[in-house]
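Just dropping this structure here.
A protein chain is absent from this complex, but the other protein chains hold their places.
A, B and C are the chain letters, set down in written order, and residue numbers restart from 1 in every chain.
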Amino acid sequence: MENHFKFFTSIQVRFAETDAQGHVFFGNYFTYYDVALTEYLKAIGCGYQEMLADGVDFYYVEATCQYKDRAFFDEVLHIHARIGKIGDTSFHFEFSVVEENSGRLIATGRIVAVAVDHNSRKPITVPQKLRKAVQAFEGTASS
Amino acid sequence: MENHFKFFTSIQVRFAETDAQGHVFFGNYFTYYDVALTEYLKAIGCGYQEMLADGVDFYYVEATCQYKDRAFFDEVLHIHARIGKIGDTSFHFEFSVVEENSGRLIATGRIVAVAVDHNSRKPITVPQKLRKAVQAFEGTASS
Amino acid sequence: MENHFKFFTSIQVRFAETDAQGHVFFGNYFTYYDVALTEYLKAIGCGYQEMLADGVDFYYVEATCQYKDRAFFDEVLHIHARIGKIGDTSFHFEFSVVEENSGRLIATGRIVAVAVDHNSRKPITVPQKLRKAVQAFEGTASS
Partner (left out) sequence: MENHFKFFTSIQVRFAETDAQGHVFFGNYFTYYDVALTEYLKAIGCGYQEMLADGVDFYYVEATCQYKDRAFFDEVLHIHARIGKIGDTSFHFEFSVVEENSGRLIATGRIVAVAVDHNSRKPITVPQKLRKAVQAFEGTASS
């Protein structure tokens, strides 16, 4: 599945991110997803800071993670990311986490975001700039 | 919906849990859920540490959060929790987060856990002790 | 030493706050200190939010923690706090962490804060309101 992703960012597991079960605390994957989507947006030419400058902000309305295997201190994780679906005011980030050396699938996930006006905080149509950037990067096969 | 929950624990939002958008970072709700389920298990008489002593551990296989409203520094959140469904080897924790003063619904969520043998880490049948404790606490109406 | 403190707040160790060494991650004590000073300021009648409303903010210029013993998941920690010294523009929060059941001294610490104008972010004289509140709460023996 993760081989359909065209983008990933690498994150090395920090000691602070492990817990007393000896592996990454389950809640920390959402931080990893947040890092990956930030880098993904830059990679496709629609960085979050630019969006903000255009008056567009995002709110997350749902976040989900499926845990497939454990990840450990100092392991390097590839956080694959893409925007897999764009609706009227919302869009879906999709994730897949793979450990670099072993190729173990660690987790999959999704964040549903809504575009909002930075001032009024009201939902707005997903900007054309983002739609086009996703299409250009992911290609027609992804839509 | 949250009025069907018989248990909640209170969490006061820490400054460390906010982010530069001015509200609670979305990933931190999973930490809140983890605290609430720990307290819930104690409340029904099946604490995590006792489970461990019995050779039973839990792994989370899925975690989800729906974000309904923002929560801010120093607000007190009621993290409602219950076990809403018990299968053969898995069970569902369900959550609802309500701000104490305003009654605002902040988030809902779910964590799916699997019972595993503490040593072999293999899935096992959900212990009878936990099934009975949930039934006694939640009553027949919840099943 | 901690018996000279007139204030403490209780924090129950969360699983998320432990690390793979099995105890509380060393960096998390600073979050505990931050919670304790927030509650201390409220207790003496000078809450952070009121300060902000008066146009006063704080910046931390130094934070230190001495680790005396390990703390574990689900233990309840008393985070003792006080303002122990007030200079012209700066003041010192002092901390002592004691485990509730065993009385083990877990850590001591200090945060040096500087009062700043909320808008200009420039250092200002520590407000009289705060000086008086500390004196009233801690008594003359503390100065």
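By our rule, contacts are C-beta pairs under 8 Å (C-beta built on N, C-alpha and C of every residue); 3 or more make two chains touch, one makes a residue touch a chain.
Everything numeric here is computed off the predicted structure, so don't read it as measured data.
Trainee: Of the chains that are displayed, which are in contact with the missing one across the whole complex?
Mentor: Result for the missing chain's touching partners among shown chains: A, B, C.
Trainee: Touching the hidden chain in the full complex, which residues of chain C are there? Just list them.
Mentor: Touch set of chain C with respect to the missing chain: 21, 26-28, 30-31, 34, 57, 59-67.
Trainee: Touching the absent chain: which residues on chain A qualify?
Mentor: 12, 14-16, 31, 34-35, 38, 48-49, 74
Trainee: What chain B residues would touch the chain not displayed?
Mentor: Spelled out for chain B, the touching residues are 15-16, 18-20, 22-23, 25, 27, 72-73.
Operating definition for what follows: only the chains that are shown with their structure count from here on.
Trainee: Which word fits the touch map of the chains here: line, ring, star, complete or other?
Mentor: Shape = complete; every chain linked to every other.
Trainee: Can you name the chain that lies farthest from chain B, using the mean of each chain's Cα atoms as its centre?
Mentor: C
Trainee: Top contact pair of chains, counted by C-beta pairs?
Mentor: By number of C-beta pairs in contact, the leading chain pair is A-B.
Trainee: Using CA atom averages as chain centres, what separation in Å is found between chain A and chain C?
Mentor: Chain centres of chain A and chain C, defined by C-alpha means, are spaced 36 Å apart.
Trainee: How many Å are there between the centre of chain B and the centre of chain C, using C-alpha atoms for each centre?
Mentor: 29
Trainee: Which residues does chain B have that touch at least 2 chains other than itself?
Mentor: Within chain B, the residues that touch at least two other chains are 31, 34.
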